[in-house]
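A single protein chain has been omitted; all remaining protein chains appear in their positions.
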């Protein structure tokens, strides 16, 4: 038997709120998904103007980042033509996302969930995902005093 | 050319909050999904203790209710052995849900979205979905004065 | 943040060994799958003579039992024609199993994983899954002294 840590629904809401705030500030409405450490969806929001195609993409970015414990943009580099993981973007029925915008959520050195963002450029998606994590981390640290 | 009305993200949040409040009051944590009138996901929450299997089921109940403009329990009746819609539960890769808990969200006589709830008994799921709609409707009516 | 308990790989091996021993004793080779509490596969064995179709069925029974925290045969009763969950067998792309042979694995009152068995009659599958749990439980209790 073993014990693992994972995000709860309040964490998920904070991550979405932090990401949405940054998306608003750059004027790019996003789809934002949060998964637990196993890649299972906890919460999702499509902001006004977020793309319908981005629903699945955001969910799958969060799934990939959490369940593979790796940022999706790292898969992007590793899967270029000639690189070792070339072709992995079609794995798991296409759920393995290699486009930027999926980040593992880390707590005390351990992956406890994932955030996936889609609707902007991949760089914007990644920045918005990072902003969600930064807001959540800042709030956690403030709570610990 | 035509114009359609649909739920926005604030409506979706109100629907989830109303449903979650009722789920809390009966002590059954739920997965709650809101779609627009086309059946596309707007928002989702898995409450603490909501089932992992219910993620897809809640999303698909909301999809069915919105996009078919019919409560999922009505399909339950219509798809019994010998009934006209028998077998439809396997349609659309299994996304056409015939179990109670999916309701169309109606505004001025028109379907503008769907709510899907899963993790309890089908009767509990349906009651929680209805509670979400009731809370949203009450708030809309209050806003109109 | 929250903490959950789940089976580890040694638990999974014990569950498979206990189930396989009973399958051998009744002369029905089985496919046996073990998932964690989120329904993600930990270990799988197809015994000599286990059915190829039963690979997916066993995995999906374990997934259902763990992630819905319910024995698959309970879904069997609840989804008969006229019953509340009628039609749910096609949910989640058909992964929601309503045939006996999937059991949640419970530790200190909490679902920590699932076992799924397939290749015999549903009653045999269920008995073999139960035997796996019984062997694992007995060993745990012996270990605690």
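By letter and in written order, the chains are A, B and C; residue numbering begins at 1 in each of them.
Here is the rule we go by: contacts are C-beta pairs under 8 Å (C-beta built on N, C-alpha and C of every residue); 3 or more make two chains touch, one makes a residue touch a chain.
Keep in mind it's a predicted model, so treat the numbers as computed, not measured.
Visitor: For the chain omitted from this view, which of the shown chains does it touch?
Guide: By the stated touch criterion, the chain not on view contacts A, C.
Visitor: Under the stated touch rule, tell me which residues of subunit A contact the chain that is not displayed.
Guide: 2, 38-39, 63-64, 67-69, 81-82, 84-94, 96
Visitor: What residues on subunit C make contact with the chain left out of this view?
Guide: These residues touch the chain not displayed: 8-9, 12, 40-48, 52, 55.
As a working rule, only the chains that are shown with their structure count from here on.
Visitor: Rotating subunit A so that its CA atoms sit on those of subunit C: what angle is that, to a multiple of 5 degrees?
Guide: Superposing the C-alpha atoms of subunit A on subunit C needs a rotation of 180 degrees.
Visitor: Which subunit A residues touch at least two other chains?
Guide: 8, 40
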